[in-house]
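A single protein chain has been removed from this complex, and every other one stays in its place.
Coming up: chain A.
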Amino acid sequence: MPMVDIRDVRKQYDDGFEALKGVSLAIEEGEILALLGPNGAGKTTLISAICGITRITGGSIAVGGHDVIADYRAARRLVGLVPQEINLEPFQKVADAVRFSRGLFGKRGDEALVERILRRLSLWDKRDSKVIELSGGMKRRVLIAKALAHEPRVLFLDEPTAGVDVELRRDMWETVRELQRDGVTIILTTHYIEEAEAMADRVGVINKGEILLVEDKASLMARMGQKELTVDLVDPIETLPEALSDYDLRLTGDGTQIVYSYDTRAERTGIGRLMGMLAQSGCNVRDVHTAQNSLEDIFVGLVGDQKKEAAA
């Protein structure tokens, strides 16, 4: 049974705008899933629907086997939410904020746990500070501490690193990995490809209220990825040899590099023949390396395809 089971979820607002157009998604226990999509894709709406903040107009959602509407208490007890905006009570003390969240989710006070959470998020020294006195990065960590206060099994992070500096972003990623080691299922939304690439076990791409694909991150890149082969030459050449004219090649690096783009999905990549022909043409090869395209390229390709379809 998936930890979060989303089936054909639809959300239409009163003005007719359809934010979710039949989203289905199964999230397994203990995985990190990144929901990748541009602004307005429906990421936050989907998370809000799971957490009970937004009412869905169709479909069903279950967390840990509990329907989020019919059995909302059991479902919500399993879920922690770190919202995108820094929504905090400004005059509350940090430790009180965490205690409040724990109580709200029906758990009795546990000072040892509050201390553990605050220490893990490097907030222990600030436990008696008011939220308003904290830096932006610390406020974001308070949001995470609050979300963890009731020991959720599933944690939603809505753009956890938006507007966060590089160092804090690395810290955040480390925290998320630690949580995963504790067995927490994590769903994070982002429009930073880098983040999805660094963090996720699986990546779901969402745009205009539709899930375009959900795939294992590695296989997604392997399946979809274009690769580039760069051949370093010992001696620079002025023009590409005539024999290689049917290859799609670029000459760069002042004539010392030949770049060959190929599709890893193709039956024959043509690399062997290319290398043979290079040798025949008298080019001495110094080095060869390949580079896989990033998720970003895949993402842009997918969203671009959707736009083309819409235009057609």
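Quick note on the criterion: a contact is a pair of C-beta atoms (placed from the backbone, for glycine too) under 8 Å apart; a residue touches a chain by one contact, two chains touch by 3 or more; residues count from 1.
Everything that follows uses one rule, which is that contacts and distances are computed from a predicted model.
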Absent chain [UniProt protein name; select from "Zinc-ribbon domain-containing protein", "Dihydrolipoyl dehydrogenase", "Transport permease protein" or "ATP phosphoribosyltransferase"]: "Transport permease protein"
Touch with the omitted chain, as defined above, among A:30, A:52 or A:301: A:52
Residue in contact with the excluded chain [from A:10, A:107, A:139 or A:191]: A:107
Full-complex contact with the absent chain, from A:28, A:85 or A:287: A:85
Interface with the unshown chain - residue positions in chain A: 13, 48, 51-55, 72-74, 76-77, 79, 81, 83, 85, 87-92, 96, 99-109, 146
